[in-house]
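Pasting a structure here, questions to come.
A single protein chain has been omitted; all remaining protein chains appear in their positions.
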Amino acid sequence: MTPLAATAVGKRYRARWAVRDCTFSVPEGKVVALVGPNGAGKSTLLRMAAGLVRPTTGELRVFGTPVRGRIHPDVSFLAQDRPLYGNLTVREMARLGASMNDRWSTGRVEEVLALQAGVDENAEIRTLSAGARTQVAIALALGRLPRLLLLDEPLSDLDPLARDETLRILMAEVADRGTTVVMSSHLLTDLREVCDHLLLVDAGRVQIEGDVEEVLARHRILLGPVTGESELEGARVSATRTQRQATVLLRDAGPVPPGWAEVAPDLESLVMGYLRASRDRRKR
Amino acid sequence: MIWATLRLQRLQLLVLIGALVVGAGVIVLLRSNMLDALASAQLTQCVTTLDECPAPDGAVKAFVTEWDYLFEAARFLIIVLPALIGVFLGAPLFAAELEQGTHVLAFTQSVSRTRWMFVKLVVALVPALVVLVLLQYLVWWWLTAAGVLGPRLNGPFNPFNFGIDHVSPAAYALVAFLLGAFLGAVTRRTLVAMTAGLTAFVALRVVLSGVASRWVPSERREAPVTSDVNLRADGGLELESGMLDAAGRPVPKGESLAVIDACKASAPEGPDAQDVFTACLAEKGSVKSYLTVIPDGSAWLAHVYDAALYGGLAVLLLAGTVWALRRQG
Amino acid sequence: MSTRSHSGPALPVHTDGVGKKYRRGWALRPVSLVIPHNRVVALVGPNGAGKSTLMGLVTGMSRPTAGSITVFGDRPTGRGLHPAVSYLAQQKPLYKQLTVAETLEFGARTNPAWDQRYAERLVEQAKVPMNAKVGTLSGGQRTRVALALALGKRPRLLLLDEPLADLDPLAREAVLRALLAEARTQGITVVLSSHVLAELEGVCDHLVLLHSGRIVLAGDVNRLSADGTPLGQLVLHHMRAAAQEEAA
């Protein structure tokens, strides 16, 4: 059963479309990187999948069930502003999670909290740093024993150690329980090792979707003289130029013309290429 | 879910319990002090009726001067409690969650939105209502002990007495609470919901005051103008009074005033002045005087209608709150 | 190096056993630290390591419990920022209802030394419209305006607390590039705190790594990673070691 599938999903806020005609499906057991510039519609997509926002058009399905105004029992959602009750202690917050869920593993929450060095279970939530709040929120999300984990910018306010810790916890979750993870992030370097599926959105639309290795294999970065750019075959995604040299990101590139060097892109340079393209489109 | 809500409402619950303990203690103490004061001023028998009061001159007046403001304070407490429940329990109930975004946390757990909402409403409202009703009972118990020396003298239809009796305070509290909750769910701002809720509730109370008694059947008391029976409301609610002509039709007010003036002017001075006056009235067509009144025994019915009116409003507000919360994302 | 700095102009930051203690304990243990001229300094460490405390001591917003600190030879006072220092807090506080031009005007009126043309140029470079309200700008644009405001007073030391935290990768790149260009051409020392180590690579040439109020690592980046270890890996390694040491 596909953990998450969207068919022609759109969301309009007054005059502006936050998400438009998005169609994609997330394969089971994958770790999906949801990337795109600020305002691309990543959060809206995740909130729609969590049943918090109703699509204006189209439909989202979670494990085959259409999402209609409430979260699917097998889904956990980490919201970007990490909503927690400030006047509760971490321990009480965990108890609250247990009290609000039919299926809940106190053991799992304890286990995750124990792995997080910076979180004191007796501290009140409001005294915690932003990073520690995120860690508590992740522990609570895992307490629901989800089969699909939706994470909105899970790494953004974590320090490097906590980021490493958190990614380990998430990857262990994938290894142990086969959980599907969809996470939005701006930290492309951290996504590289953990994500095997890419969902790149811009201006509310899906730009590329697919297995990371396959997507990377379809793209090439070519470096060569500015004057020879017309010789390149393939779909040009974006290019940066100095006075003499051009660096071009191509999809489905043809043979490399003489005088050009070919580099295989990594996730970061690929995404950056697409983001640049979107920025240029918007300017025009 | 229940634990969660109880934990999140802990402060409010503690304040309610504190208010109950303090309020109850004060009232019990005041009542016993009052009984002592009545006894020492030989006023104990005057509580049921002032007509056969053995107390020395001025004792009643002294007692009333000393205790009146305390009675007023007690009535005031029961009158404003519903508004306080609305402002401090109802308004922040959803507004604070929406303001801080914690509703997202609740909406992404396995409890349904509707269940979450109802549990929150019930956990916040029921203890508040219990405290209100207990305090209301204690105040009633105290004021009843003062009898006609206290505010009971004015009868159950006095707006302040009416507001603290029977199911009315509970009905007002229900509406104030749901009004706050609804406005909170709509505006998503605690402060706005508190102030708007309070304003709307006060306006509602003013506009709806006395509406319920219109539906309670009234009775007409009549007496010939010549008899010396004095028509009295006797604690009931006086709706209308005036003169009737020989056919039993009410004499229009203006006409009746003119007749009274004319008869007063023509009546001679002397011991039979009253007889001459009434005879003059009868002669000029005002045969009987009448009084339309809702008897004080029907006050309970007025309270039931009042509660039904506010109950209907509460249902509407509840539906509105459900709608507003389902809309939130 | 240190001999030359003693004879040359006063160092941007020089601390002599400076420390800060709160009731809970040392937020920054007594430390001697030098930040040389014309460097882009990465200030890294986990949450609560003492980064903000150190910045607070440099700006004079908090007073040291022990030791002394000098900023360009002067002791920071509680009365205000050193005229040669600019500080940009993490939240990038700006008035949302002001336009960009009004924001710069605000800068001109609140700073004794103000280079209006320079500030305007920085805003123009960022392609931020002058008459737009700050509240309507994107995160990246807002950061550029905040940066223009910070640079408009022509500081010689610029302190930036997590300036990139809420930006998308493109905006991060643009902000860093602009920052670096100004630091190089204007001869400004920049102290940059960040959790994102990867992006500091190739940008910072000096590193200060804090952990639990202690300096774990400080110095020239080229010297610290002489064997070619990437900065991010180096920092993570030392952080992990410090965390393990603390746990043990």
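A, B and C label the chains in the order they appear, each numbered from 1.
Operating definition for what follows: a residue touches a chain if its C-beta (ideal position, glycine included) is under 8 Å from a C-beta of that chain, and two chains touch if they have at least 3 such contacts.
Here is the rule we use: contacts and distances are computed from a predicted model.
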- Task: Determine which name in "Pyruvate ferredoxin oxidoreductase, alpha subunit", "GntR family transcriptional regulator", "Cytochrome c oxidase subunit 2" or "Hydrogenase expression/formation protein HypE" the UniProt entry assigns to the undisplayed chain of the complex.
- Result: "GntR family transcriptional regulator"
- From A:E59, A:D81, A:E124 or A:D266, residue that would touch the chain that is not displayed: A:D266
- Query: Which of A:L167, A:V206 or A:A239 sits in contact with the chain that's absent?
  - Reply: A:L167
- Message: Of the residues A:A98, A:L145, A:V194 or A:A277, I need the one that contacts the missing chain.
- Response: A:V194
- Interface with the unshown chain - residue positions in chain A: 29-31, 164, 167-168, 171-172, 174-176, 189, 192-196, 213, 216, 264, 266
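Just so it is clear, only the chains that are shown with their structure count from here on.
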- Given which chains touch which, is the overall layout a line, a ring, a star, complete, or other? line
- Could you name the chain whose CA centroid falls nearest to the centroid of all protein CA atoms? A
- Most remote chain w.r.t. Chain B, using mean C-alpha positions, is C
- Query: Which integer distance in Å separates the CA centroid of chain B from that of chain C?
  - Reply: 65
- Message: Using mean CA coordinates as chain centres, what's the gap between chain A and chain B in Å?
- Response: 59
- Query: How many angstrom between the C-alpha centroids of chain C and chain A?
  - Reply: 29
- Task: List, in ascending order, every residue of chain A touching at least 2 other chains.
- Result: none
- Message: Quick check on chain B: which residues sit in contact with 2+ other chains?
- Response: none
- Sites on chain A touched by chain B in the complex: 47, 50-54, 69-71, 73, 75-77, 79, 81, 83-86, 88, 92, 95-97, 99-103, 144
- Contact residues on chain B for chain A in the complex? 1-4, 7-8, 100-113, 116, 326, 329
- Query: Which of the residues in chain C come into contact with chain A in the complex?
  - Reply: 44-49, 138-140, 165-173, 195-199, 232, 235-236, 239-240, 243, 247
